[in-house]
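The other protein chains are all here in position, but one chain of the complex has been omitted.
Labels run A, B and C following the written order; every chain starts at residue 1.
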Amino acid sequence: MNVSFILILLLFGAIATYFAGDKLAKTVALVFSLASAVFSVYILNLHQAGINPSFISQWITNPNVFIALQVDGLSLAMLLLTTFLTTIIIFSSFGNQYNNSKTFYALVLFMSFAMIGTFLSADAFLYYIFWELALIPIYFIALVWGNGDVEERKRAIIKFFIFTLAGSLFMLVAFIYLFQKAGSLMLSDLYAVRLTSQEQFWIFLAFFLAYAIKIPIFPFHTWQANTYQKAPAVGTMLLSGIMLKMGLYSVIRWQLPIAPIAAKTYMNIFIALSVVGVVYGSIVALKQRNLKKLLAYSSLAHVGLIAAGAYSLSVDGLRGAVLQMIAHGFVVVGLFFAAEVIERRFQTQEIAEMGGIRIQDSKFASLFMIVMLASVALPSTFNFVGEFTLLYSLYNVNIWFAIIAGTTIILGAVYMLNMFKNVMLGDKDSRVFAVVTTQEIIVFVVIIAVLLFFGMYPKPISDLVTPPLQEIVGRINRL
Amino acid sequence: MNTLIAISGLGVLCLLVEMFNARKAIVPITILGLLAILGYNISVYNTLGTFYNNMMLVDRFSVAFSSLFIVITTVLITMSHEFYKDRPTKISDFVAIKVFMLAGGVAMVSFGNLAMFFLGIEVLSISLYILAASNRLSLKSNEAGMKYFLMGSFASGIILFGIALIYGATGSFDLTTIYQVTHTASYPQWYIIGTIMVVIGMLFKIAAVPFHFWAPDVYEGAPALTTATMSTLAKVIAVATLYKLAIILVPGQTYAFQMIIVVVAMASMLLGNIMALRQNNVKRMLAFSGISHAGFMVMTLLISNNSANILLYYATSYAVAGLAIFAVIFYVMKDKENETIDNFNGFGKTHPLLAAVVTTSLLSMAGIPILSGFFAKFFLLSQVIQTGWIVLVIVAIISSIISVGYYFKIILAMYTKDSEQELTSIPLVYKIVAILLLVANIAIGLMPNLVLNLIS
Amino acid sequence: MQNILEQIGIENYIYLSVLLFCIGAFGVLYRRNAIIMFMSIEIMLNAVNLLLVAFSTYHQDAQGQVFVFFSMAVAAAEVAVGLSILVSIFRNTGSIDIDNLKNLKG
């Protein structure tokens, strides 16, 4: 069994979900996502046992295109993140009723399929296909099942779509150019291509456009807040939990090793942009009145830090980035789920209309608080491990990067605690908050368990991702 | 060669069938006939050569493209029975004209002599004039026909003038002779002018900027099936012919010629897409979209390696996607006073399957992966980048981004708005055609080698 | 034949037909009466025919003259179709002024 099975499984799952009908759809989807999670653990076992579950076969002979799915520690980590988060996300949506849920869940599984494909592909052509493919389901999920005024939603989501597509098309140009140089788009061939620094600069820039929009890095982030706000909870979680990691992962996997000279020459600029995003996102979040938007901007700040770490071109930075990607994936899903739990009861995202929840449901308050604390990187949570490593890597580049990016731990505390105070605390029991259901608690508990366990013992993940990262950094430094 | 004769014979047969009052049999007979011809055509894939004193020149290029034309015509004729349901007496004419048009098209890709080319293009054009104006009582249709006729015959004049100059310069209409003359001896300057005039005439046919003005008006005014014919069959034929002409007639790839093509391609892609943004009429929008695709296809003239294959692939993908959309448009716009996007409102809820077909086809045109449109653009651009015209690639990318804006207008209408009209069941034939085309689209996307290596 | 060409020179034929062609083209451009536009197009085609015949003689080659026959036949067919469309329009609008045809635009 090789890793391609997981893609087939999910694709088949999407089809099966569609034909299972509206009533059964979510259960079927959960079963398939769970199966994919289990299978990804199996792949992990194979990998640990030294067996390589990669898959390569020729697809198009002229031009030379391969279906190449590569498994190493890095892609495996992302695979696990995706399958587990998808399962959690699908499970978290059990409290919602969606029209035409068969299509909805089929799209969710399809998206998971595409994202996993992106993480596994070792052929740029295949990678690009999956990259674009992931965009379609989320577009429809956000458009059809989103919330708020239809016209506004349309505007926000078409903006998102065109933005991301625009970025990725420039990446496509870069790949086409590389294809002409290398004669193939296999990752290994692309790594081997010798490019002048001029060429590398343009290729780096084209990649950057694609990834900066996806991640997003300031000032390419304007699609983000509105899209997160308008998308349904599941869509927001998929977007923020997994999809933006595609961009970060790609920075590490594709952008840096293919254009190492450019990366080295211009790293300070890109770190600076990312760091500006950190501060900017935090400051904008201070005054947000909409809960989901606030979380969106906080996400902007966090991923800015991850991107900065990735551009620091050190093993520490990359490892911190990967760790934080995983941590952020879980935490942001938890946060948006908390927002969703509130929205299910209050039918609002406006912070001003909330409050007095802790009095009525202290369990939910505690769960939300733990997730929130993880997001502000309290030590002993996974996010701290990531954030510490990232800041340390930035410190090694320049102390000012670390200090400026470090303000996120202050500003993050400010807006998060403010949010928590206004949303949860206080004595305003004019609105009834129904106690969280067991299903909702399970979602939180799973997320919190992951965050705390790896917060105390990140070694398994760290050990998993370090060898490929060392290789990548070695490649960057060799040239 | 026999393909051409068979097609012409089939056209005559259609008219005869009408005489024998077997009107209902026309469409099936024609389809069967076309399929038989297709089979024959594929069988001569490996037996190539020239016929009738080099009047016809059958090579892989012509076989592959004429097969594509036949397939497209088959699809169009399959739908014509349903489309012309309310005008049953005229059906033989319409079918026959389409078959003749196909004959013109086949002549255009397999000509060995400029006379044959001229005849082909005139057969094609005259058929289209008739089809465009075929809705006699509709002023719009008349206007479309008239505009197309005026501009078309003007363009014919130019082509003819070009041919005359070529003849004057080389002393022959024969392609091989011309080729020899231009590649061995010196030739007067007016030869280039003649070539350019012929090329411009063809650019008019494929509706490339700045010779595109007729397209939106004619597409809008003509009956939907004719629009479909023009935007798929006629465009593909014209592009293929342009390609063949340019490859043979233009001596060497001079910088000046490349420059013209680059400018035309860029203008077509950008203008087509930008203009399409502001359209409300679906047919008109597709006309502008077609203009931009013409711009893309023209880029094949720049590339030296594998260009015919890529053109074929692009044309196939474009035609398949376009036909699928039109199959749905026939149903949606049936008996509608205006043909605006609003007619698609709520289509996603009422007809999820067909909405999916339209969506995927539009995505294919926009160039989203796994659909053939993406591969077409990828193959094309990957060759163009080799020529060094990176600006052109960037413009192509930018115009692709713009194109998403209007393709998604239809998608948005289908999925976010509510329908105001009651449900009518969709004719089976449209449904089957649409779905088959979707399958074909995905199939040639997943297995590009099916189409990509036909012409080596 | 040879003599005439020698006396007048091929260039002059070319100039003449270009001139005729341009006249035709300007006719199409500037006249708004459909019939006159048709006639202008005919002038363009005939200019080409003249040129073809001249070249045919110049090259001592019959192909050009044969081509003229094709061209004339096609022109006739074309005009036939054009006129029938014009009739149809005349029935609908009662006018053959091409400027009335501005319903399709934008």
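Methods note: a residue touches a chain if its C-beta (ideal position, glycine included) is under 8 Å from a C-beta of that chain, and two chains touch if they have at least 3 such contacts.
Convention: contacts and distances are computed from a predicted model.
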item: Per UniProt, the name of the complex member that is left out, chosen from "Formate dehydrogenase major subunit", "Propanediol/glycerol family dehydratase medium subunit", "NADH-quinone oxidoreductase subunit L" or "Urea transport system ATP-binding protein"; value: "NADH-quinone oxidoreductase subunit L"
item: Touching partners, among the displayed chains, of the absent chain; value: A, B, C
item: Option from B:Leu10, B:Leu102 or B:Met151 whose C-beta touches the chain left out; value: B:Met151
item: Touching the absent chain when the full complex is considered, from B:Gly49, B:Pro210 or B:Gly388; value: B:Pro210
item: Chain B residues touching the omitted chain (full complex); value: 146-147, 150-151, 154-155, 158, 192-193, 196-197, 200, 204, 210-211, 213-214, 216-217, 255-256, 259-260, 271, 274-278, 402, 405
item: Contact footprint on chain A, counting only the chain that is left out; value: 159, 163, 219, 222, 280, 283-288, 314-316, 319, 358-359, 362, 366, 373, 378-380, 385, 388-389, 391-392, 395-396, 399, 402-403, 406-407, 409-410, 413-414, 417-418, 421, 425-427, 456-459, 462-463, 466
item: Residues in chain C touching the chain absent from view; value: 25, 28-30, 32, 98-99, 101-106
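Heads up, the rule we're going with is that only the chains that are shown with their structure count from here on.
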item: Chain centre separation (chain A, chain B; CA means) in Å; value: 43
item: Centre-of-Cα separation between chain C and chain A, whole angstrom; value: 66
item: Contact footprint of chain B on chain C as seen in their complex; value: 14, 17, 21, 24-25, 28, 34, 37, 41, 44-45, 47-48, 51-52, 54-56, 58-59, 61, 63-64, 66-67, 70-71, 74, 77-78, 81-82, 85-86, 88-89, 92-93, 98, 101, 103-106
item: Residue ranges of chain B touching chain C (in the complex, touch as defined); value: 114-115, 118-119, 122, 125-126, 129-130, 133, 136-137, 139-140, 142-147, 149-150, 153-154, 156-157, 160-161, 163-165, 167-168, 171-173, 190, 216-218, 220-221, 279, 284
item: Contact set on chain A toward chain B in their complex; value: 60-63, 103, 125, 128-133, 135-136, 140, 143-144, 150, 153-154, 158, 161-162, 165-166, 169-170, 172-173, 176-177, 179-180
